[in-house]
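All protein chains of the complex are present and in place, except for one that has been dropped.
Moving on, here comes subunit A:
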Amino acid sequence: MFEVFTLLADWAAYDLAGLAPATRTADALHFFVEDVTKIFTLLVVIIFVMGLFRSVLAPEKVRGYLEGKPRGVAYVLAVLLGAVTPFCSCSSVPLFIGFLEAGIPLGATMAFLIASPMINEVAVVILGSVVGWKIAALYVGTGLAVGILGGWLADRFRMERHVEDYVWKIRMGQVAMPAPDTTLRGRIAYAAGEVREIVGRVWLYVLIGVGIGAFLHGFVPQDFFARFAAADNWYAVPVAVLAGIPLYSNATGVIPVAEALLAKAVPIGTVLALMMSVVAISVPEFVILRKVLKVRGLAWFGGFLALAFMAVGYLFNGLMP
């Protein structure tokens, strides 16, 4: 099904650009053309189909589902709902306040906020199609586990202390969501709007991600990674996580980078640790969360994520070197 993108890349690199196969530039260009066309096609198709079925959940509904659930259930439900609920990171603050205001435990709220940017159905399908379904399953499984653990720890260590005081004073009005237009025309218009909105938000990250992937694929020799990122190299995982902190991309943009690294035989744990760190620990997200969390709370949050991603890295490097 995806051969068409390989053929297109063959044509672009060898016929159109006239490059000899197996040269560095040809390899890089081939990777770039194949991934850009494949990822953007998948993005548009998946978002459009999801939009048609409106399988996307509004955070307002999630709040209703989580309200009054026992803690254990709430953590699991929160990460699962986080995985299928898209929200713009600029909504993190009202979402955080709205959840707490409904009496949802801080832990479940944090679990939702950890899982939501890391896992979404669009990124999972693209990850599976581009890199493979085994990696996609590992990514989803560990992402959910990190979210649940983070939520449980937030409650266990009473992180409520580190929430800004004004947050607890806000009272929310009756949720008044306008009813969606469910006619076929309305659905198509909605789906097209979703495609425009999401592709408009992520396209640059995807292009940069594919560019980095193409560079790694064509120009960085395999020996380089064998020397510095082999599974028995203890510092590869922490370096991957630390490198991911200042770097930011959304979940889709990081996929081509992961693809290139895995093809260069970088161990799977190191790649997962890098992906998660790039997506979940980011300066813009932390600046937004600073509005509701005190500096200490934010430090705990960032520290937990970094340690958890390192643990994921070592675990999978140990299990499947």
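As a working rule, contacts are C-beta pairs under 8 Å (C-beta built on N, C-alpha and C of every residue); 3 or more make two chains touch, one makes a residue touch a chain; residues count from 1.
Following the convention adopted for this analysis, contacts and distances are computed from a predicted model.
Note on the omitted subunit: UniProt lists it as "Small redox-active disulfide protein 2", one of the names in "Small redox-active disulfide protein 2", "Threonine/serine exporter-like N-terminal domain-containing protein", "ABC-2 family transporter protein" or "Cytochrome C oxidase, cbb3-type, subunit III". Note that of A:8, A:52 or A:93, the residue touching the chain absent from this view is A:93.
Here one chain is not drawn; of A:4, A:45, A:189 or A:283, the residue touching it is A:189. Which of A:172, A:226 or A:319 touches the hidden chain is settled by the complete complex: it is A:172. Although one chain is not shown, part of subunit A still touches it, namely residues 58-60, 63, 87-88, 90-91, 93-95, 97-98, 101, 166, 169-178, 189, 193, 197, 288, 291.
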